[in-house]
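Below is a slice of the complex: some chains, not all, each in place.
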Amino acid sequence: MAKNTNIRISLPAVCFVWQIAMIILFGVFIRYDEESDTHWIEHRRKKNISTNLENDFYYRYPSFQDVHVMIFVGFGFLMTFLKRYSFGGVGFNFLIAAFGIQWALLMQGWFHHLDEHDWKIKIGVENLINADFCVASCLIAYGACLGKVSPVQLMVLTLFGVTLFAVEEYIILELLHAKDAGGSMVIHTFGAYYGLTISWVLYRPLLSQSKHLQGSVYHSDVFAMIGTLFLWMYWPSFNSAIADHGDGQHRAVINTYLALASSVLTTFAISSISQNNGKLDMVHIQNATLAGGVAMGTASEFMITPYGSLIVGFCSGIVSTFGYLFLTPFMEKTLKIQDTCGIHNLHAMPGVIGGIVGAITAASASESVYGQEGLINTFDFKDAVANRTVNIQGGYQAAALFVAIAFGLVGGALVGGILKLPIWGDPADVNCFDDDVYWEVIVFFFFLNELHGTDMV
Amino acid sequence: MAKNTNIRISLPAVCFVWQIAMIILFGVFIRYDEESDTHWIEHRRKKNISTNLENDFYYRYPSFQDVHVMIFVGFGFLMTFLKRYSFGGVGFNFLIAAFGIQWALLMQGWFHHLDEHDWKIKIGVENLINADFCVASCLIAYGACLGKVSPVQLMVLTLFGVTLFAVEEYIILELLHAKDAGGSMVIHTFGAYYGLTISWVLYRPLLSQSKHLQGSVYHSDVFAMIGTLFLWMYWPSFNSAIADHGDGQHRAVINTYLALASSVLTTFAISSISQNNGKLDMVHIQNATLAGGVAMGTASEFMITPYGSLIVGFCSGIVSTFGYLFLTPFMEKTLKIQDTCGIHNLHAMPGVIGGIVGAITAASASESVYGQEGLINTFDFKDAVANRTVNIQGGYQAAALFVAIAFGLVGGALVGGILKLPIWGDPADVNCFDDDVYWEVIVFFFFLNELHGTDMV
């Protein structure tokens, strides 16, 4: 049955309406914070800040730019691996990230940064990083739906995804006072279950009609490696971008660097052992090598020790590769969850591992290892939680993991229901994974196919 | 009529003569500044600088590297979109940028940084950033000529382009005392009109003979997205790289980030609404999404407010996309301007918008918003212009825009005349957009074309 994929009205309408809404809401709510305002010079004098370098900009801007590259080039190019959906992979990633960061500045601002005096949100570089983080969860969710949804659906997915994220993040970081610097729980676990549940609701029984396009070609796999490598290289910046100044950022980088290195080796090992002749599978190399970064998200700031980081990467690389080998086919057949990019293997499972590792590491923290001040600083045991012990902190970390999963599952079910409405211009089962539906594309490849009577291009 | 495209003498001659000239002129004029000289330790003691971190290197180096990536990967890969001119796009971009930055260090040094005592130019990281900026204007101009000129012509275009830039920049920044941190006027407006005028002088009435090569293929469009995204992601660094330490850099990043996000949404909207079925056009996505960054160049340091930035991006995305839809064909047919990359849409119009926005924002600045010190700092109202009012500043900003346009038009006409001489080895109309003219290339694609009797590769 042919579907109407004409989005000539709906996509421009959504883009215009939402962008205009952003302008109005920004006009009402968003202002520069004291470090990005021209009054900074007065602020410096008042607070006795000796140098411009103490502006948070200089602590965090390099990390911000790395995170920014991960969001747009990392996620974007990782999703170019399909032979005929590279435009949609990198292009729609671009669209929804650009929208999402605006909406995230508002949503996160209302929950975390609303000035009680003038009801304004004052933004600086840390808000930009957090907005990029928030959007990452929606891009993860996109990974499960890649090739099967319209850009209008993606805009809806992002609108609700950012909204849910902000609430979930508020509960986890502010109410539970859990730590999650690199977002194993807040970003990866939530984003993955959000996307998987949506994909489950939108299950396509006849997706095999597009089977000939659901794969890569030689060059598209090389494009995807651009995404993989920029994610892999900059992940230490991701996990340290909003960590504490000084040792916090420094330690988060070391831990993440090591966990990532370790998961590369176990990914290659499992990928090779699983195939005849030990041939490696590019899907594994593109994805499971990143599992160490995901799994180190929560504990990156903690004194998990360098060898602890290696162990985390070791395990998550194995789990993730096994996921691609066995779980993805199982989920598609038995659970009716079609997960194009395998986000369950790259984000859900390593995210959950990261949450558990964080809870255990927090619960086993001690003054002898952290130092008295170090322990307080690392876990922010002050004000309302000044008397919290590490054991209780471990419990709250575990609770946070369940909150993230619950928000993903329930939110995904609700948003999936909305996206199931027959008004969003999504493709028919036979037209999935095909850029020709939403993009003007050159027809060479199809021509070649006809000529050769083959679809191996 | 066949043309002689043999550059075996001319290209090496130009490269050697100009590089040797650079070595001699650097030997006479260029020295390290006090922050990159081994006497820094004495300088620190004399000026009572407490830490090495106060070396400008630590304020600006991360931004410099981002700008550097924009120049070489951003511009370079954006110009790989043509199906058979990717080598020329990224390769000649590399050549002229590498030459241009050397010449720019000298030209900008003579105009801005010549030490009156010893007649030396003292360089540091800010000079490197400015050299990259200067070269950007020539790379923009290259965009209009892409595929139609020889590398020798490009070297000439760059030699004169950098020279004109340095004079124009001196007039705008020093004489008019206009502000233009991200170069909406100085870089984009000048560069675009310089290139468009050259392209107009070099008009090729029979260019349609190369029509079969003037387009993209699937993979070349993905390559171009690498350029687009690195430009888009790092544009906040471009507009803040030489902004004031502290709040100046911080605010420029926020404004640019927001303007860029906004222009992505309006670009997708207009691209979709303009086509049957709402299909998106990769040319728009690759280019018009960047218009917000161009248009935020002048006002990036100002208190334009976050929602003001969104509005600037909103409008420039629309204007730029409409340019690709209607103006480029109109200019080619009626004005005889062949603009391969559509730089009129991406740089000229958004650049002019940026200049106007800058003038208006400056004219409407006030002490109540900026604070007394903030106003002085932001507009550098001191020394010769200590008594300048914001209204007058607005007037000078507007004058600066006209200077940039005038330099582009007059300079482009002169340089275009030089490039029209039949000695530079440019390709015949039938050989444009073809790497085979200047590069050793593998002949597979042509072979395939013959076999299939088609040129759709």
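Labels for the chains are A and B, by order of writing; each one numbers its residues from 1.
Everything that follows uses one rule, which is that contacts are C-beta pairs under 8 Å (C-beta built on N, C-alpha and C of every residue); 3 or more make two chains touch, one makes a residue touch a chain.
It should be emphasised that the depicted structure is a prediction, and the values quoted were computed from it without experimental measurement.
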item: With 2 chains placed, the number the full structure-file assembly comprises; value: 3
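Following the convention adopted for this analysis, only the chains that are shown with their structure count from here on.
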item: Distance between chain centroids, defined by C-alpha means - chain A, chain B (Å); value: 33
item: Footprint of chain B on chain A - complex, ascending; value: 5-12, 15-16, 18-20, 22-24, 26-27, 30-32, 35-42, 44, 50-53, 55-58, 61-62, 65, 68-69, 72-73, 76-77, 80, 86-87, 90-91, 94-95, 98-99, 101-102, 123-125, 128, 151, 219, 223, 226, 438-445, 447, 451
item: Chain B - residues contacting chain A, complex; value: 50, 53-54, 58-59, 62-63, 66, 215-219, 221-222, 225-226, 229-230, 232-234, 236-237, 245-247, 249-251, 253-254, 257-258, 260-262, 264-266, 268-270, 272-273, 275-282, 285, 289, 303, 305-307, 310-311, 314, 369-371, 373-375, 377-378, 452, 454, 456-457
